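The complex appears here without one of its protein chains, the remainder shown in place.
Chain IDs A, B and C follow the sequence of writing; residue 1 opens each chain.
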Amino acid sequence: MNTALSKEDRAFAEEMRAFFASEMPAEMRERLGRGGHPSRDDIVTTMRILDDHGLAAPHWPVEWGGKDWTPLQRHLFAEEMVMANVPSPLAFNTAMVGPVIATFGSQEQKERFLPATARCDIWWSQGFSEPNAGSDLASLKTTAVRDGDEYVVNGQKTWTTLGQFGDWIFCLVRTDSAAKKQRGISFLLIDMTSPGLTVRPIHLIDGGYEVNEVFLDNVRVPADQLVGEENQGWSYAKFLLGNERTANASIGLIKSRILRIKRLGGTALDDPLLRARLTRLEVEATALEMSVLRVLAREASLPPGVPDPTSSMLKLKGSELQQDASELLTDILGPAGLAYRETDEVPAGFDALPEGALDAMPTYFNWRKASIYAGSNEVQREIIAKTILKF
Amino acid sequence: MNTALSKEDRAFAEEMRAFFASEMPAEMRERLGRGGHPSRDDIVTTMRILDDHGLAAPHWPVEWGGKDWTPLQRHLFAEEMVMANVPSPLAFNTAMVGPVIATFGSQEQKERFLPATARCDIWWSQGFSEPNAGSDLASLKTTAVRDGDEYVVNGQKTWTTLGQFGDWIFCLVRTDSAAKKQRGISFLLIDMTSPGLTVRPIHLIDGGYEVNEVFLDNVRVPADQLVGEENQGWSYAKFLLGNERTANASIGLIKSRILRIKRLGGTALDDPLLRARLTRLEVEATALEMSVLRVLAREASLPPGVPDPTSSMLKLKGSELQQDASELLTDILGPAGLAYRETDEVPAGFDALPEGALDAMPTYFNWRKASIYAGSNEVQREIIAKTILKF
Amino acid sequence: MDLDLNDEQQMLADTVGSLLEKRYDANARLQLLESSELGWSRELWQQYADLGLLGLTVDEQYGGAGMGAGELAVVMESFGRALILEPFVATVVLGAALVDAAGSPEQKQAILPGVTAGSTVLAFAYAEAASRWSLTDIAATAVPAGSGWTVSGEKIAVLGGDSADRVVVSAKTPDSDVGLFLVEGDATGLRRDAYAMQDGLRGADLLFEDVPAVALGEPADALAALESVLDTAMAMLCSEAVGAMERMLWMTVDYLKTREQFGAPIAVFQTLRHRAANMYVSLEQARSMALAARLALLDDDVPARRRAVRAAKLQIDLSARHIGQEAIQLHGGIGMTMEYPVGHYLKRTTAIAKTFADADLLTQLVGADEGLVTAD
Partner (left out) sequence: MDLDLNDEQQMLADTVGSLLEKRYDANARLQLLESSELGWSRELWQQYADLGLLGLTVDEQYGGAGMGAGELAVVMESFGRALILEPFVATVVLGAALVDAAGSPEQKQAILPGVTAGSTVLAFAYAEAASRWSLTDIAATAVPAGSGWTVSGEKIAVLGGDSADRVVVSAKTPDSDVGLFLVEGDATGLRRDAYAMQDGLRGADLLFEDVPAVALGEPADALAALESVLDTAMAMLCSEAVGAMERMLWMTVDYLKTREQFGAPIAVFQTLRHRAANMYVSLEQARSMALAARLALLDDDVPARRRAVRAAKLQIDLSARHIGQEAIQLHGGIGMTMEYPVGHYLKRTTAIAKTFADADLLTQLVGADEGLVTAD
């Protein structure tokens, strides 16, 4: 929606686009553009190149490598990255634990963790969800009991995304069992090589492994790995979750998927019904993008770190459009998407697979998660309802 | 869905179709087929012709003029009537108060009311809803206090459909204010010419008047107009509302509207998107019709007079399809439906109006009611949820 | 990037809003709708003129304020909130804009000051029974006659066509140009079949039988001017609809909080809460696209501008359908009565959805070429 951007903003976006085009590996971008999953190496490589250019975490404080950018510039940076098929920096590092340490951590923690976090020398995992918590996150049961200079942690985390690659995990743990729910929770940084910590990958219906269970059995954690104050972890978690008002809209991802559909849709898009679905998807995506820009334009006037109905709205609509786009692609591929394959190599003599054959349907299955994770859409609706009904 | 009907059933339907074609005024059928509203006279005329042929109320006990038909035959009779553009007999007479009097009334009440009810010599109105009750019908406040051989009735009813034509009204009234909600309600028949009873029509957004407020100010009602026992009215009302499992599907109405859309749709239906909407409407309607037939086929094995999830399902889907059909017609008419007109007469020299111009959009507005009345769709969903969740 | 109103626009919004709040509550509106002959208020019309609203976008040399679509959109959104009945769209958004876009300086001088002052009501007659919303597939004809033209044909659903002092009408010339022609309201051969429209605004079918007319500018240039005016008009309807949708949402929210059933406000029912939340999402999407449409009007790339405006109206029509239907459903029966305002909003937004192009047509138009999301 160029008409909403100033000349300067547009120039900024162009600059970023050129940067990604010139500095990021072409092979990787081409492969991801064809629907491939970013590997661990892709993400690490990307974060190191970004860090080499001082762009690892533009939204961090300047003294820790951040840029003094406007919210809109940060958005354009992230969007151009997605549109250029560059994997986004690991959110657990740059969007989650990094800002928490930078804001609430000790000077020693900042020095110890922030540079390595920005550069992905530490791969962070998130230890919030538990098997019996779900949307009721605050009912978590993992305990950390102080024992001298250490905490002894016991419990189980789940839905730990990419935890199979994790070096460290930031966890919400209960340090005061007598206190009610949100009180009594602390924010702890745990080395995943610690004895007693085990990771079990969960096989998902798309055939892949991206989430894990993490078991903590008498894991001993040095007390200086507690972030901020004991029993204040819930407020740090809220800060972390409310940190990005617009990221959950996934607008860059949606737009790049729409462009991909148009690129590979071929004659299927001559079908008036498929074409109409694409058009309505484009219209909703354009509206969502403008909604994102509206939020960014008044970002400064909003209280920081508090969930508001606008970000809920962006998450709701963004997840729906993501899902619609993935569904449309399966419909465009038709029978060509029915085979489940690990690679697009075919035996000699067989036709090459059409683009999307590999990933369309697995992505459709996988993206059902978009309306479940990061606050299910039911939770988002309730946040909106509470705000508009004040009731 | 002819394939589901036996040869005998099909012959029965043909017979009914022929009957309506030959015995019902062609002018009226043609006018209603073009989207006209049935007048009071249309309904009375129809009911008298039906009564002359012993068909006024086939589902009543045989001794009061009913037919010993199967549920399917009754359904086919009603459906053919709608498809022939014959106005349905006044539901308040034949589907509601008639069966209640026939089942729970005294012999004297039966003799006094049933023949006149079947023939529409009495036009009945329904006095159930109240301004502050809504879906919580049992919270009604109209009182009837016994005073000698009479009840003295005070209160207000609302949403009284076609009450402006009413001769008599059957009311739920509170006869025991100490009892809780459903207990303490009685079923009273009230002459609408009684002093103290006034009717105020409500102007609806479609421009018409079809519902009314009914005010009861010290209306004196002879005690022999109480049906059944005092304080048992709620059970009679439930009997009445659960009486027709399949009527709320409105399948005949939906089919006749689909046929009308196809007849007048013209080149608009060459538009692939409008055509696709019509097709999906047809498919859903065909499914609904089969759902109706499935319910009818096992009607005998179901407990009578109790709301069940199947009738809720039929009401839910039926009201949606009714609304979809009305919306599709407005989209087919486009700008030709924008004028609000009382008649289709135009000044000399002007083009005749296309069929539907008069009624398409008012009907769209009016049929928003279909998901509100007779148990809102939210109430129907809750009935289904209670049944399937047993919770 | 500043997407909020500037100070001047905010002041305009406040001024219009406070006038309407005082003078246009639901009862006053119902009175006009049901009991006035004209169907709208001449007195308020004069007040709009006095506030400069009727000449808002008219050039200063013709007595206007020379403002842009941004300001007009602010007014339209306020009008949408109040659901005004006056022929503002007909006179200002269509009529005056067409004169401005296609007319000669003399024609502008002859007409625009009267519009600005509130003394002239205009209408634009273009739709025909057989042409749906096509601007070019029309049967009305214009033939040269003396120094002017005569126009023949029938036009339907002419907003403000009942009371217009002058009518702009589209018609095909012998050269097959779609020209714009100006007809006096009392011209010989012009007959009106006047009615209220479904949304309560007044309108008419107009029958032209060899009606004397003057061409608005050169007929060969008229279509481009007309299309450009319709781009703006579509964007303005988007803003009006957003105002109307906003009111439907908040009316519904208020109702959920005050209406009690089963011993509590019905806002406790989660299914109703979540549906109100979905209405909010639809409203925000519509608001974003109304803004996008307004910004797109500044775009010199005509196909891109047109696509953006059409996309906006598509989103608005879909949001309005959703919000309107849900507003009625969550109100229940009361929402279907004339006495309660919410149904009137449903009717107006439904009529907007059938003005200039509907959702089906817009879907096909927007999807016809490269579509909306491009790599640029």
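Quick note on the criterion: a contact is a pair of C-beta atoms (placed from the backbone, for glycine too) under 8 Å apart; a residue touches a chain by one contact, two chains touch by 3 or more.
The model shown is predicted, which means the values in this text are computed figures rather than measured ones.
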Listed residues A:A18, A:A179 or A:L338, member touching the removed chain: A:L338
Contacting the left-out chain in the complete assembly, out of A:H53, A:R146 or A:H203: A:H203
Contact set of subunit B toward the excluded chain (per top definition): 1-6, 9, 72, 83, 255, 258-259, 262, 272, 275-276, 278-280, 282-288, 290-291, 293-294, 296-298, 309-310, 312-313, 316-317, 378, 380-382, 384-385, 388-391
Footprint left on subunit C by the chain that the document does not show: 269-271, 273-274
In subunit A, positions touching the absent partner: 129, 132-136, 139, 158-159, 202-205, 211, 268, 271, 273-274, 330-331, 334-341, 346-347, 349-351, 354, 361-362, 364-366, 368-369, 371-373, 376-378, 381
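Everything below uses one rule, namely that only the chains that are shown with their structure count from here on.
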Chain of greatest Cα-centre distance to subunit C: A
Whole-Å separation of chain centres (CA-atom averages), subunit B against subunit C: 38
Whole-Å separation of chain centres (CA-atom averages), subunit A against subunit C: 43
Contacts with two or more other chains, residues of subunit C listed in rising order: 363-364
Contacts with 2+ other chains: residues of subunit B: 273
